[in-house]
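These notes are about the structure you will find just below.
Complex shown without one protein chain; remaining protein chains in place.
Here the chain labels run A, B and C in written order, and each chain numbers its own residues starting at 1.
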């Protein structure tokens, strides 16, 4: 329901091809939804120290952002949220660069934490992203992990 | 084990009687533990719009901070974490003021999210804080909620 | 010779202060000298006590010495 007025004000979903500042995004989100009482978040960054020189995330324009928006609406419908933020990078990233930020504001702590958990599991395993890593100058595509499917099955 | 070298570098527990900036704290935590890959957090703020003019948290010096440090060590022992931050306010706070910030850095998303969840449940129900709210000029002490005990029982 | 009682949460309202000086001696004698309403509240089964910062498992046989601090801790507030 892209035209849904309530959804439009509560849900902020972005697919970015340039770096973003998670602290600034969280501060703005907390200010906008401060009345909720609680804000849970998860920030995924490119790991350092694994020998990965560069991480690249590819997406498919016609599917990736619409899929993230669907996920946001499903998440919002499943828990009592006062705000939901989903930001995901595409393109090439260096170690320590932010990849994904999910934040949920809710009156009740459980709702906020569960919504972040749910959205992350689905972003990781069901969103249209293909990832490759450069190590020692060689690019390798990353395959799905069994753990992702196990994570996902928790919500069935 | 206050003298434990690894614990000292991984765990940051603070009891503050003055305001703090959650965005700046999270940014510093993410920078310090960026190699972990994932950072989960929960921020509790004084709710706005409930008619609460002021929230006050009292503590008992000899027990409150040591109890938080014990909780941090228990949390760190239970999950694979690369960093854990627990900041809790005392004193008087206005609507939208930050009360509590818990953040956990881990290689695996589940560990970070579960650690934050666990630490919040125990901070809320087992830490030595007494809370009162001022509404219409009248102060009222807040009683324990059944939900807090239900939350806690999930970890038994 | 005096000791100190510390009242947390709603016990502070009842006591009219966050703490008070009391003569040292057995806890029963100390409580007997307080306002009856306050003494009853301090004896509530959900009220825990800490002597010089250490939680006590039970309150039998407590004798307050010079400079001791005994804190009365009602249930914490939660959520």
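As a convention for this text, a residue touches a chain if its C-beta (ideal position, glycine included) is under 8 Å from a C-beta of that chain, and two chains touch if they have at least 3 such contacts.
Just so it is clear, the model here is predicted, and its values are computed rather than measured.
A.B. asks: For the unseen chain, which displayed partners does it touch in the full complex?
C.D. replies: Over the full assembly, the chain not pictured touches A.
A.B. asks: Pick out the residues on chain A that sit against the missing chain.
C.D. replies: Touching the chain left out of view, chain A contributes residues 58, 60-63, 124-131, 141-145, 147-148.
In the analysis below, only the chains that are shown with their structure count from here on.
A.B. asks: Among the other chains, which touch chain B and chain C together?
C.D. replies: Chains that touch both chain B and chain C, as defined above, do not exist here.
A.B. asks: Using the mean of all protein Cα atoms as the middle point, what chain has its own Cα mean nearest that point?
C.D. replies: It is chain B that sits nearest the middle.
A.B. asks: How many Å are there between the centre of chain B and the centre of chain C, using C-alpha atoms for each centre?
C.D. replies: Centre-to-centre distance between chain B and chain C: 28 Å.
A.B. asks: Centre to centre, by mean C-alpha position, how many angstrom separate chain A and chain C?
C.D. replies: So the centroids are 50 Å from each other.
A.B. asks: Return the distance between the CA-based centres of chain A and chain B, expressed in whole Å.
C.D. replies: 23
A.B. asks: Mark out which residues of chain A touch at least two other chains, giving numbers and ranges.
C.D. replies: In chain A, 109 touch at least two other chains.
A.B. asks: Mind pulling the residue numbers of chain C that touch at least two other chains?
C.D. replies: Residues 79 of chain C touch two or more partner chains.
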